[in-house]
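Structure provided below as structure tokens; questions to follow.
Right after this comes chain A.
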Amino acid sequence: MMNSMSNIEYVKGLIDQSFKVLETDVIDQYQVSFVFKQADVLQVLVTLKNAGWKQMSYLSAIDWPDEAKFEMVYILMNWERAIHVQIRTKIDRNDPVMPSIITVYPGAKYYERECHEFFGVKFPGNPDYEKQLILEMWDDIPPLRKDFDPQAYSDRKFTKREYNQDYKILSEDNKLKEKREARKQRAQSLKGGQKA
Partner candidate 1 sequence: MKSTKFTPARKLTKEEIDRKWWEIGDFFRRNSLWMLMYCTGCCAIELPPAMTSAYDMERLGMGPMATPRQADILLISGYLSVKSLRRVIYTYEQMSEPKYVVGLGSCPINGGIYHDSHAVINQLDQYIPVDTYVSGCMPNTESVMNGFVDLMEQIKNKTANGWVKYKENNEWYKSNQKAALGEVIIHDEFHE
Partner candidate 2 sequence: MIVNILIGFGIAVLGFVLQTSVAGVNRKIIGRLQKRYGPKWYQEFLDIFKLLSKRSISHGWIFDFGVIMALGGIIATAMFMPITNTFVAFAGYDNFFIFVYLLAVGMLGMAMSASGSGNPLASIGVMRALTTMLAYEVPFMIVILTVIKLSNTSSMVGIGEFQRALGNNWFLIALPLGGIVAVISLMGMLGKKPFETYIAPAEIASGPMVEYGGKQLGMLFIMHEITVFIEVSLFVHIFLGGASNIFIFLIKYFVVYTVVNLISNVNGRFKIDQVVKFYYKWPLIMAVTQAIIAIYFGWVI
């Protein structure tokens, strides 16, 4: 029985041996994350699967609109060594294409369909990645992209209940605002141990 630290050493050694790792991040003693170039990912997954990471727990994407990138994340689990491995890679946001991994992990089929539905990433190699899975009859840009505005969509799509304006918002009342300010200041001053 190996301890967890040596597990991380093991996986690091395994990866560093044959791949060029852009970035390594040891999240905690049971989790480690590697960033690769897109071209390396499939080969890394094959290596890891052969080394015992037989279960693909999750596959998803992260939207980085500022960098104009999607970050693909593959989370693998090994049942012999208690360690999760995250494989990350960044792909172009404007033309998001990521080769499918169903040849390595057949179970990824549905994750890829979900990812396509929510982020619009294309997965050539997966025969039906464009089929709808969760969202039925979706008619907008993929909803988990950062530039999608759910409030606007909701306002457009679903009727809102209209209320009579016979209430007032207490936080906007000036008198109360002043009182609150005063109380805050007093509290601040008391904090330092000095009296005003």
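On the choice of candidates, all candidates are chains of the complex that A comes from, given by their letters.
Note that contacts are C-beta pairs under 8 Å (C-beta built on N, C-alpha and C of every residue); 3 or more make two chains touch, one makes a residue touch a chain; residues count from 1.
Treat the numbers as computed from the prediction; the structure is a model and nothing was measured.
**Q** Going by the contact definition at the top, pick out the neighbour of chain A in this complex from 1 or 2.
**A** 1
**Q** Per the contact definition, I'd like the list of chain A residues that touch candidate 1 in the complex.
**A** Those residues of chain A that touch candidate 1 are 131-132, 134-137, 139-140, 143, 148, 150-151, 153-154, 157-161.
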